[in-house]
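A single protein chain has been omitted from the complex, and every remaining protein chain is retained in its original position.
Chain nomenclature is as follows: A, B and C, assigned in order of appearance, with residue numbering initiated at 1 for each chain independently.
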Amino acid sequence: MDTNLLWIVLLPFLGFLINGLLGRKLGHKTVSVIACLLPVLSFVVSYAAWSRLVDGANALHWNGFPWIWLEGTLEVPFALHFDGLAAVMCLVITGVGSVIHLYSIGYMKGDPGYHRYFSYLNLFTAFMLLLVLADNLLLMFIGWEGVGLCSYLLIGFWYEDDANCAAGKKAFIVNRIGDLAFLIGMFVCLQHFGSLDISMLTSAEEITRVSAETLTFPWGAASVVTTIAVLLFIGATGKSAQIPLFVWLPDAMAGPTPVSALIHAATMVTSGVYLCCRLMPLFEASPAAMGLIAAVGACTALLAAFIAFTQNDIKKVLAYSTISQLGYMFFAVGMGAFSAALFHLVTHAFFKALLFLGSGSVIHAMHHEQDMRKMGGLRNRLPFTHITFLIGTLAIAGVPPLAGFFSKDEILFAGFQQGFLNAVGSAQLFWLISFLTAGMTAFYMIRCVAMTFWGESHVEESLERNVHEPGGWIGFALFVLAIASALGGFLNVPEFLGGHASLGHFTGLHHSTSDLSVDQLRSLHVSEWQSMLLSVLIAGSGLMLGIHCYGKGRDLRTSFNDSSAGKALGRLSASKFYVDEIYDRIFVRPFETLSHLLFILIDRIIIDGILVNGLALLTRSTGNVFRRIQTGYIPGYLLTFGCGVLVLIFILLNFLREGGAQ
Amino acid sequence: MFSLPSILYLSALLFCIGTYGVLARRNILIVLMSLELMLNAVNIALVAFGRVHALGAPAGEHGGQIFTLMVLAVAAAEASIGLSLLLVIWRRWQSIDLRTLCRLNN
Amino acid sequence: MIPEFDSFNLPILSLIVLTPALVALVLCLVDRNNRALIRQLALMGSFLTLLFSLLMVANFDSNLGTMQLEEQHSWIESLGISYHLGVDGISILLVLLTCFTMPFVFLSTWAAIGDRVKEFHIALLLLQTGMVGAFVSLDLILFYLYYEAMLIPMYLIIGIWGGKERIYAALKFFIFTMVGSLLMFLGILYLYNHAGTFDLPVLMERLRTTHPLGSDQQLWLFLAFTLSFAIKVPLFPLHTWLPDAHVQAPTAGSVVLAGVLLKMGTYGLLRFAIPLFPEAAFDLQSMMAWLAIIGIVFGACMALVQNDIKKLIAYSSVSHLGFVVLACFIPNLEALTGAILQMVNHGLSTGMLFLMIGIIYERRHTRELADYGGICKVVPIFTIFFLLAVLSSIGLPGLNGFVGEFLLLYGVFSSVPLWGCLATTGVLLGALYMLNMVKKFLFGPLVHEENHHIEDLNTRELIYLIPFVVMMVWLGLYPAPFIKMVQPTLTLYVEMLQN
Partner (left out) sequence: MELTISRAEILALLPAAILFFTGLMQLFLDLGKSSANTRSEKTHLAMIGVTGILLALASLFIQGVEPSSGALYAGAMTDDLFGRMGAGVIIITALFCSLMAGGYLASSGNNRAEFHSLICFSGGAMVLLCQATNLISIFVAIETLSLAVYVLAGYFKNHQASSEGAFKYFVLGAFSSGFLLLGMAFVYGASGGSISLADIAASATHDDTLFAVGTFLMVIGFGFKVGAVPFHSWVPDVYQGAPVLSVGWMAVAVKSASFFALFRFVLFTGGGQILAQILAAIAVVTMLLGNLAALNQLSLKRMLAYSGIAHTGYLLIPLVLAVSGSGAIAGASIPFYLISYAVTTLAAFGVIVAISVATDRDDVQDLNGLARTRPLLALGFTVALLSLAGVPLTSGFIGKLMIFSDAIEGGFLHLALIGIVASLISIYYYLRPVVAMWFKEPSTSFDLIPASWGVQFTVAVCAIATVALGLFPDWLVNLSKLSVHAILG
C-alpha cells in the first residue's frame, strides 16, 4: 500500500484544476510556475519511487478504492501499480513532460489561451501517468481515453481555424475506432480471465488455462488469447497511429508544436507499445497475433517513411517519421523483442521530442511558417537550434553512439535473429523492410535538415531580419533533450558491447541469455556484430545519399524526379497513398449520405409521413365520411332508421331460426 | 269472431302502411297522420292480446286495454305537439315539405 | 452502517410523492403577479422533496434486495385498488434522479419563463409528483394513474410555453403516449381479471404459482405493456414524437422529458413488462434486442445530420436509450446494473445538455447550429461545462457515462457477443455526432456578429450546473455506493428471471 503513488497522478491533475479554474485570474507567471512545478514534483515523486525499486523493493502498489464494483461478479478497483516498466514510463513522461512544459513557457508566450493551454497539458500528463500506473485495463482505459481527450483539445487548441478543430475531431474519432476494439478486447478478457487486473492477465497459469479455449467466428475459430491480443492491438493501432488507423496523426500537427512533441511524439502515441509491453506474456502466448503485429509494424514503418520523403511541412515530416518509428517499435514487439521496443520508445521520446521542439523553435522564429520550401539557410540565424536538431537527426538515423543507434540496432537484430537465426520466413521479409526503412529514415531526415538549415535561404526578406534564436526556456529544453538524445542509448547497452542491458533487466522485459552456453553466446554475439554493421551501413548510406541529393548533387535528384518512375513514386508519396481520400470515399461520405437518406426516407417519409400522419389522415377522412352521411334530410334519417330496424330484425330472426334449428 | 292471428295481421298491415307513409311521404301533415296510424295499429294488437290473455287470467287483469287507453292519450298529446311544431315550421319556411328542413347537417 | 433517521416512522415515500402536489396547491392560492414568491415557493418545495429523498436513501438498507419503505393503504377497495408504495434497487436511483433534477430545473426557468409563471410552476410540480409516484407505485392502477398524470402537465408545458410548432408537437406527444398506455391499461385490466389483483408483488406471486398465464396470453400482454413503454423510451420505430417534442418544448420541459420521463419507459420494462411476462420477454428477446440495436445506430445516424441542436440531442437520446432497452432484455447482473446506471447517467448528461442549450437559447433565440460557431471565445465557462456534459454523454471513462456503458455493454457482450459488438459501435457514433456538433457549435471562426456579445454563465446558472458536474464526476469515479444500492435487488431479479 503506497499512497504516494497517487501523488504522481494527482499533482499534475491539481495543476489542471488550479489553472483550469483560476488560471484566468492568476496571470501568466503564476500559471507557468504552477503548471511546470507540479509535473516536476511528480517527476521527483516518480524518481523517489523508482529509487525504491532500484533499491530492490518489489513493485509498489496502491490498493485504492472500489470503482466499478459488482460484489462477487465484476470487481474493478481504482488501484495503482508501480513496477519497473511503469517506473521507466513515469520518468520519461514526467521528465520529458517537464522539459516540454518549460519549453512551452517560451513558446506560448502571449497566447490568449495561455492558462487553458497549460491546464490541458497538465491534464494530459495526469491522464498519461494514470494510463501507465493503472493496475487494471479498465483503469488504464480512463487514461487511454483521457489522453485522447487532451489530444483532441490540444490539437484544436487554436479553435478559430476550422481545420484545427476538424483535425482534433478526426484524432478523437479514429482513436475511438481503436478504442472500440480495446473495449471489446476487455470484454473478452473479462469473460475468460474473469478479471481485468494486469497481474491476472499476465500470470502464466491463467494464460495457459485460457489459451486452451477457442472462440468461433463466422470465418473460423481462433484462440481466445489471439482474439484478445489482436483486439488490444487494434486498440493500439489507433492510439499509436499504425496501419490502418494512422491517418489522424499527420493532421494532429495542427496543434501547438510542444503538444506535438509531448503528445504526438514522446508519450501518448507510444502508449500502444506500452500496452503491448505491459501485457507481454499475453502477447507472447499468441504467435499469430505477434506475426500480425510485426507485419503491421514493418509495413507502417515503410509506408510512413516513404510518405515522409516528399512532405514539405516540417512538422508533417516529423509526424510521418513518428509513425514510422512507432512501426519500428511494433515490429520489435512482433519479433518478441519487447525490451527493444521499450528502449526505442524511450530514446525515441528523447530525440523525437528534441526534433519537434527544434522544429518548434524554427517555426516560432519564422512566425508560424512551417513550409520548408520557404526556409533554408537558417543555420546561420539559428545555430543552436541547428546543432540540436542535427543531433536529433543523427540520433534517429542511427548514427553511433547516439541514442537511436542502440535502440534501432536492437530492433533490427531482433528481426535478424528471428528471420535468419530462427529461420522464420516472414520475419526475413519484415526484417528487410525495416532494414530498408532505416536507410530511408536517414535520408528523409537529412533532407529535412538540409531544406531547413542548409543551402540558400528562401525566407522572405521582411521575415528574415527578425529571425533569431529563441533563448530562455526554449534553449534550455533543447539543450537537455539534445544531451538525452546523445546519451540515452547508454541506458541499455547490449551485452556484446559490454553493457548490461540494464533497462531491459530493470523492466523485466529482457529475455535472459544466461541459459545459453558459451558457444551459443559467442555465435549470437557474432551475428549481433554483423547486424550492427549492416545497420550502421544502411544508416550511413541513407545519410550520404541525402546529403548528396539535397546538398551539392542536386542534379541526381532532379533527374530522378524527372524520370517516369520517379514521377510516379513522387506523386504517390506526396499524395500519401490517397489513404485519406480512400477512407473519405469508402467510409465517411457514404455514411453521411446514407444518414441523410435514412433521415428523409425512414424518419420523414415512412414513419412520420406514411405511418403516423397517414394513419391520422385515414382516421380523419373516415371521420369525414361519417360526418358527410349526416345529410340533414329527415327522410334520409327516417330511412336509415327504418332500414336499420329491418336489417337488424332480419338478422335477429335469422339467428333465432339457426339457434332453433340446432 | 276473429282469430288472434288475423287481428295481428291487420295490426301489422296498418303498422306497415303507417311506416311506409312516414318513410315515403314528404308532406309533414301526412307524415304526422302516418305516425298516428302506427300507434293505433299497435293499439289493435294490444287490445287483441289483452282480450286473449284476459280470457284465461284472473279477474282484473286488463293490461292490454288499459295500455291502449294510455296510448290514445299519449297519441293525442303527441299530435298536439306535432301540430304546434308544424305551425312554427310553416311560419318560418312557408312550406310543409320535410325536405326543406335540412339546414343542420354534417 | 448509516444511522437510522427514521425515528418518527415518517411515510417517506408519500412525502416525496405528495410534497410537490401540495406545494402546487399552495401555489394556486398565491397571487399570479407575485412571480418571485411563486418561484421561491416552488423551488423550496422541490428542495424539500430532495431532502425527503435523501432521507429515503438514509433509511434504505442497501443490503436488502426486497421492497423497502413500503406503505399500503386501502383506497378503492371495491375495485381492488390500493395505495401501495415501495422502493427497491431498481427504483431508488430513479427517484433520486428525479428529486435531484427538479430543483435545478426550477432554477433554470427563472429567466426563461416569464409568461403564466404560476401555471408553469404548478404544472412542473404536478409533473414531479407524477414521475416520482410512477417510480414508487406498486399497484398497477396507481402506477397507471401517475403514468398518465405526467402526461397532462407535460402536454401543457409543451403546448403553452413551447416553440412555433408546439401544438403539433404537443398533440403528437400526447397521442403517441396514449396509444401505448391505453393498450397497457387493457392489459392491466386483463391481468386483474386473470389473477384478481392489481397489487404488483401479489400479482407476480400469483402469476408464478396459482394463476400462470398461457403462452399466448403472455405474448399479447407483454406486447401491450411493451408497446406502451417502447413508445415512452422511445424505441425505434416509435421515436418520431421525441424530436418534435424536444424541439418545441421549453428548456425545463426538455430537461424533464429527457432527464426523467423517458426513463419511465425503460423502468416500466424492468419493473412490469419483463418480470410479469418473463417467458414472452424471453421469446421476443431477440426481436427487442434488434430493434434496440437498430435504434442505437439509427438514432446516431439521425443525430449526425441534424442542424437543430435540440433535435440532435433528441436523436442522441434515442440512441442512448437503445442501449438501455437492449440491456433490459439481457438477464444478467452486469447488463441490468448498467442499464439502471445508464438511465441515471443519461438523465444527468442529457438533462444538463438541454439546460445549457436553454441557456444559450435565452441569449440568442436560435437553436440552429449554423447560427453559432466559435462562441467558445465569448463564453469560455459555458464551453467548459458544455464540453463536460458532452464528454459524459459520449461515455468518456472517468465520467459517469462510462461506468454504466461499460457494465451494460459487457453484460450484453457476455450474453450475446454479436449484440455487444454491434451496440459498441454506438459508442463510436456517439462521439462522432457529438463532436461534430461541438465543432460547429463552439469552435471554428466566430462568424456571426450577433454572437460577439453573448453573456457567459451567470451565478444562478452556475449554481444549477455545478451539481450536475459534481454528480457526473462522483458517479464516474466512485459509483460503488450507487451500485451497491442496486445490486441486491438485481441479484434477486436475475435469479427470478433465470428460473
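One rule holds in what follows: a contact is a pair of C-beta atoms (placed from the backbone, for glycine too) under 8 Å apart; a residue touches a chain by one contact, two chains touch by 3 or more.
Computed from a prediction, not measured in an experiment: that's the story for all the values here.
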Next on the checklist: Using the touch definition given at the top, which of the shown chains does the missing chain touch?
Outcome noted: A, B, C
Checklist entry - Hey, which chain A residues sit against the chain that's not shown? => result 616, 619-620, 622-624, 626-627, 630, 632, 634, 636-638, 640-645, 648-649, 651-653, 655-656, 659-660
Item to check | chain B residues touching the omitted chain (full complex) | outcome: 15, 18-19, 22, 28, 31-32, 35, 38-39, 42, 45-46, 49-50, 52-54, 57, 60-61, 63-64, 66-67, 70-71, 74, 77-78, 81-82, 85-86, 88-89, 92, 98, 101, 103-105
Checklist entry - Can you list where chain C touches the absent chain? => result 75-79, 119, 141, 144-145, 148-149, 151-152, 155-156, 159-160, 166-167, 170-171, 174-175, 178-179, 182-183, 185-186, 189-190, 192-193
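Definition applied: only the chains that are shown with their structure count from here on.
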Next on the checklist: Among all chains, whose Cα centre is located farthest from the one for chain A?
Outcome noted: B
Item to check | Between chain A and chain B, centroid-to-centroid distance (C-alpha), Å | outcome: 98
Checklist entry - In whole angstrom, how far does the Cα centroid of chain A sit from the Cα centroid of chain C? => result 37
Checklist entry - Hey, how far is the Cα centre of chain B from the one of chain C, in Å? => result 66
Checklist entry - Which chain A residues sit where two or more other chains touch them? => result none
Checklist outcome for this item: Within the complex, chain C is touched by chain A residues 20, 24, 65-71, 73-74, 78, 116, 138, 141-142, 144-146, 149, 152, 156, 159-162, 165-166, 169, 172-173, 176-177, 179-180, 183-184, 186-187, 190-191, 591-592, 594-596, 598-599, 602-603, 607-608, 611-612
Checklist outcome for this item: The chain C residues in contact with chain A across the complex are 172, 237, 240, 298, 301-302, 304-305, 333-334, 337, 374, 376-377, 380, 384, 391, 396-398, 402-403, 406-407, 409-410, 413-414, 417, 420-421, 424-425, 427-428, 431-432, 435-436, 439, 442-446, 477-480, 483-484, 487
Checklist outcome for this item: Interface with chain A, chain B side, in the complex: residues 19, 22-23, 26, 98-99, 101-106
